[in-house]
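Note that one protein chain is taken out, while the other chains of the complex remain in position.
After this line comes chain A, so read on.
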Amino acid sequence: MVAMTQLRVGERAKIVDLSQVSDLVKRRLLDMGVTEGAEICLKCTMPLGGPFMIENCGQCVGIRRHEAMNIQVKPL
């Protein structure tokens, strides 16, 4: 189990733990179907500590790096 920030671009992983993410962000991720057990793919990252773009069931979502750091995933 690693933080999402450890993934390489293009790598797929399963979300294991969202409990460290702030409530508001967690709610929004839930709304978009990014939940524990969901399979995601890291699409790209922005430079200088910028946001991450992840894909889940064909839906792309942008989140900040420090939120991604709090998301625990299991690479597939």
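The definition used in the following text is that contacts are C-beta pairs under 8 Å (C-beta built on N, C-alpha and C of every residue); 3 or more make two chains touch, one makes a residue touch a chain; residues count from 1.
Basically, contacts and distances are computed from a predicted model.
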"Alpha/beta hydrolase", "Ferrous iron transport protein B", "Protoheme IX farnesyltransferase" or "Tol-Pal system protein TolB" - which is the UniProt name of the missing chain: "Ferrous iron transport protein B"
Selected from A:3, A:16, A:44 or A:69 as touching the chain missing from the view: A:44
Sites on chain A contacted by the missing partner chain, in the whole complex: 22, 24-25, 27-33, 35, 43-51, 53, 57-64, 67
